[in-house]
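Here the complex is missing one protein chain, while the rest keep their positions.
Up next, chain A:
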Amino acid sequence: MASLSSDEWRAICDKFTNAQNLTEVESRNDPENDPFRSKYKARELLREIYCSLKSFEVSEGEEDGGGESAGLRAAKLGAVEYYLGVNHVDTEELSAGQEHLMNCMKLLGRCSVSSENVSLFIHVRNQLGILWAGRDETETAQGFLETAESIYQHYMKEDGSPPTDMTEYFTTEEKLLTHQERTKRFELAYTHTMYYLAQVYKNLGQTERAATYCHSTLQRQLQLNQFNPMEWALNAATLSQYYITKGRYMEGRHCLSAATVISGLAGEVPSEATENERREQLRQKRAEIARCWIKYCLNLLQDAKKLLEDNIGELDTDRQDELKRARRGEEEEEEKGRKSALLFGSEDTFDSIASLEEKVRCLFPLDFTEARAVFLVGQNYVTQAKEYFQMDGYVTDHIEILQDHSALFRALAFFEEDLERRCKMHKRRVDMLEPICTDLNAQYYLMIRRQLMFELAETYSEMMDLKLTLANRQADTQSLDSHTIKKFNHLCSASAKYFQMFLDSLCSPEGKVPEHLEEEVLRPALVARFRVARLHSRLISSSPSVQLDNLNRSLENYKYVVQYCETHPEAATTVETELELSKEMVGLLPLKINRLKARMAANN
């Protein structure tokens, strides 16, 4: 400070400290009717600093060769403009704020990026990004933020030394920051750039890029140790749900493993009742992470199933072989390649995350053994999640978890070649869902019960098919033994019962069938009718009159589908195949019925 006396300089530094304190600390206590009091005070101080710097520049600027460089002087003036800009934006004077920020840009325009000013280069663009996004000028915002991003990257490549923080422009020498603190502040500014870009991309509809930037934000928070463990873990777990719905299981698994490990850093669940609220919070969030894991396992199994099934939902062995052959080559390479992209972990958590990842694969399971491994991991998380989300108190959550458990079984059953065991898996599903469906209050849990009824009906029907296939395999004769018939009829009528229960739930409280089906139940209701029709015609009976009854009920339900679609033409498109078949059956079943009647008459 050759030209500014040290006293003058000290005064400027004090003003700056004051202004910072007013902006960051005091302003929180400003009264409601004068919300910007402290910020206005800070603004005055900043203006005074600006005037001092400016007058110094005019009077002494050129002749002074020693002292500080012109570049640093510009940066200092730019920093004051920056703080003035932020101050105006904070006090809702956007265009004034913009002007100051642009002044800062102009001043910086004269300088080249260096460790002395790079922080300001980033900060001012972050602020301009927010400003323009607020005006719905997302592309403009994107421009500023992307430039900030590339300035950061360029600087880190070319220089990389801990840059001066803008606050240091106005501190006396003994108060300069440590290198560590400089790095921390600089990196935090860039983390914000990442986070703002994530939002800009989200607003532009580029979800994939947005997700990548959210990922980077999380990654940086972890690396720089600037996070709250539970909050971070939950965010990572949520991000996993984005990835799994995109079919990117490796990233999904990575997020989940990191979530589990980091949530462990939030500490033990306190046992004292005094910390009840915190205790509940921790338990709940860990249970929620477990639920994210369940979805990971479930989607992985279901996607694998979709890849492997033939046109009637059975395992396509040719496809299986093909996929197995293709996988050997790819698996390691691919996993490594993608892994290098975005990885979470600080030094001490890296290994724990990796070892958790090893517990479940992220490639599609291609046979029963592989599927079972995924299933077991999922089931383990089901148990964990249920511990917190108990039936008593969390009915909806608890049942959703059970539905996932059932779905895990369903997906696993697909891979099971032994039909007897496959049938047992479906029986497990029935056992876990049936009691709930029966006991739940029909008034309050109508929607959940409908879902359960439908699923139970389908499961019984599945079991019925399996039993029949098994029986046909074992017995060479065309006749089935009475035990099998009994079993078959039981499963068949149980399935019909639940479809019927579902249909009844659509009726008014007085039991009237609705004339108009709501959009969200339209297809399920018509499908249920169609399937009830089919089930009735499959019931086995030796009594011709019972047969006749069953066939009539079957016809009745086919007719309903056809008639409903006649009176509601818009419904036809949602059930095309079912409608076509129902029409045929409405034409053909009377024939069968008449033949039966004729036979009955003949026998009498």
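A few points about this structure:
Just so we're on the same page, contacts are C-beta pairs under 8 Å (C-beta built on N, C-alpha and C of every residue); 3 or more make two chains touch, one makes a residue touch a chain; residues count from 1.
Assume contacts and distances are computed from a predicted model.
According to its UniProt record, the chain left out of view corresponds to "Kinesin family member 1A" among "Cell division cycle associated 4", "AP-1 complex subunit gamma", "Kinesin family member 1A" or "DNA repair protein RAD51 homolog 2".
Touch with the chain omitted from the figure is made, among A:245, A:317, A:355 or A:474, by A:245.
The hidden chain makes contact, of the residues A:105, A:166 or A:211, with A:211. Considering the whole complex, the residue from A:12, A:120 or A:234 that touches the absent chain is A:234. The hidden chain makes contact, of the residues A:26, A:99 or A:465, with A:465. Only one residue in the set A:92, A:351, A:439 or A:566 touches the chain that does not appear here, and it is A:439.
Contact with the undisplayed chain is limited, among A:37, A:184 or A:202, to A:202. Listed for chain A, the residues touching the missing chain in the whole complex are 129-130, 133-134, 136, 138, 141, 191-192, 195-196, 198-200, 202-203, 207, 210-211, 214, 217-218, 221, 231, 234-235, 237-239, 241-242, 244-246, 285, 288-289, 291-292, 294-295, 298-299, 302, 311-313, 391-396, 404, 407, 434-436, 438-441, 443-448, 450-451, 454-455, 458, 461-462, 465, 478-480, 482, 485-486, 488-490, 493-494, 497, 505-506, 508-510, 514, 516, 518-521, 523-524, 527, 531, 534, 538-542, 546-547, 577-578, 581, 584-585, 588-589, 591-592, 595, 599.
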